[in-house]
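Subset of chains shown; positions unchanged.
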Amino acid sequence: MKEETYEKSPRITVIEYGENFYEEFKIERPEELHHYKDKTNTVWINIEGLENEDALKEIALNFSLHPLTIEYIINRAQRPKLETFKDYIFIAAKMIYFDNKKLVVEHLSLLLGRGFLMSFQEKRRDLFEPVRKRLREKKGGLKGSDYLAYCLLDAVVDGYFEVLEKLGERIEFMEEELVRTPSRGLLNSIHKIKKQLILMRRAVWPLREVAGDFERLDSPLVKESTRVYLRDLYDHIVQVIETIESYREMISGMLDIYLSSINNRMNEIMKVLTIIGTIFLPLSFITGIYGMNFVFMPELYWKWGYFATLGVMLFIAILMLLYFKRKKWL
Amino acid sequence: MKEETYEKSPRITVIEYGENFYEEFKIERPEELHHYKDKTNTVWINIEGLENEDALKEIALNFSLHPLTIEYIINRAQRPKLETFKDYIFIAAKMIYFDNKKLVVEHLSLLLGRGFLMSFQEKRRDLFEPVRKRLREKKGGLKGSDYLAYCLLDAVVDGYFEVLEKLGERIEFMEEELVRTPSRGLLNSIHKIKKQLILMRRAVWPLREVAGDFERLDSPLVKESTRVYLRDLYDHIVQVIETIESYREMISGMLDIYLSSINNRMNEIMKVLTIIGTIFLPLSFITGIYGMNFVFMPELYWKWGYFATLGVMLFIAILMLLYFKRKKWL
């Protein structure tokens, strides 16, 4: 959890928009953010990269944030939460996506204040481009900072759905595989997906409460018209959770099948051995009898003794095969 | 989730009914719906097919629906929910039925307004004919649009019971099968039903909350006399859920039995091998002894040596069989 590189400074983007107005800046030094306070338009400050804690602290000072807020932003292990401070609402959430087949859980913090929204992303990976595009296109069409916060969280939840779709495909693939060839590697894959679902669940469950609290929040920062959207967000999160739970149940069902099919194969293996043994042990015993060197063994001197013995053995073998046939082992 | 065919336009049916009044129309163009607003009679507008989003959006515009409403209607993955808007109540539910042995979950949206009810079905499959028949028969007997909404939801829940009945029959059949011949295919069938139950549960669970909210809703659109019916609806949904849970438990019990019976069969197989091995290995050993070519082996030259040996072997074999008898392996 401590692999920070202190050189990297955060990348800051500012978007100011309002009635028929849209502007986008890149900012080099945190101090410049000062200009964007108390605008009549809505200002969205997006900060990417949490490595440089000093820069983040300076931003915090500029906006006179509560000491806990900055801790929440920096601490990547912070679980999703919503906390109301005097001037702003703090929201922590988790962005989840696949990066080279590895499930990445990224920390995201939102600071919703009067007329501005600050977002802190852990990495420089852009999930919010669709939101930006909509802002650019219908200037003024998007309402205040609370609606913007909804949009960002909605983009996050859309990311969950994408991850779930991929997981769902893999589960389906594994299920078919399971029917054909239940290999050891498959078991490991199942276990891996199970772990990814545990990871995901931990990130999504608390967000449900966050969305619920956000919707019911009695604050001037949340407009009445936004609430129906937040309820929709809440619904989507519940849907994500339900999907996760369904997947977990399917996974657990697959484990049952896997175990059964191992045992089934054992049955098959044992059947082969038993059939072979049951046929050839008695036959070998007969050959053993006539391989004995007793001086007085009448059969040995009988002319058809050999062929009669062969016949008897054939008869026994056929009998055995019929027995196995009836037992449905063949 | 994106296999839409944009050509298909929705099929729209309008039913107007009231005190001693009943009329049924087919409508070609969405614009015509305009005529059916603000009638004194109750108007039921049924729209089948969600492929043509533009047509649906036009209808939405005509009735000045909230942008989220139309999203709820179009999004087939939308989970069951009830949302109160200014002029109307929106309800999403899932219709479930078997189509060629495949369990289909279809999205249904209801829009309950003053004097009208709109229903949006995903496919052109008619579950609501019984309701229509009742409307036709006892003109005016059916009360306002809220009661109509109840009727439609009740028809949906009746569909659940039909599906459950089929699943129940299959489970019963599989249970008998399990006692007779526990095959690999049976295991796959169990897994398949388990998945169908998971699917169904996801569709039904949230509907329970919807029905509860509907009943408690403090809105002029829901009459006092309708509430007792909504409570009944709620009860039926709970019954569906309980049945699903019972089935799930039965399924899980069947898995236990399946696993046990595989192990039981293994025991049987091993018993056969062990009996054969335990009888013939010692006997073969004896024949081996007298098959040795030592020059000086007194027994070989004894006249009754051969028959004595045969006798001893028979005795050993009988002893073994008695032993297995006592162990209850035979």
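We just call them A and B in the order they show up, numbering each chain from 1.
Following the convention adopted for this analysis, a contact is a pair of C-beta atoms (placed from the backbone, for glycine too) under 8 Å apart; a residue touches a chain by one contact, two chains touch by 3 or more.
Being a predicted model, the structure only gives us computed values, none of them experimental.
Complete-complex copy count for the single protein sequence, taken from this structure file and not limited to the 2 chains in place, is 5.
We take it that only the chains that are shown with their structure count from here on.
For the two copies, chain A and chain B, the CA superposition rotation is 70 degrees, given to the nearest 5. In whole angstrom, the spacing between the mean C-alpha positions of chain A and chain B is 25. On chain B, the positions that touch chain A within their shared complex are 66, 68, 71, 77-79, 81, 83, 85, 184, 187-188, 191, 194-195, 198-199, 202, 205-206, 255, 258-259, 262-263, 265-266, 269-270, 272-273, 276-277, 280-281, 283-284, 287-288, 290-293, 297, 299-301, 303-306, 309-310.
The residues of chain A lying in touch with chain B in their complex are 179, 228-229, 231-232, 235, 238-239, 242, 246, 249-250, 253-254, 256-257, 259-261, 263-264, 266-267, 270-271, 273-274, 277-278, 281-282, 284-285, 288-289, 291-297, 329.
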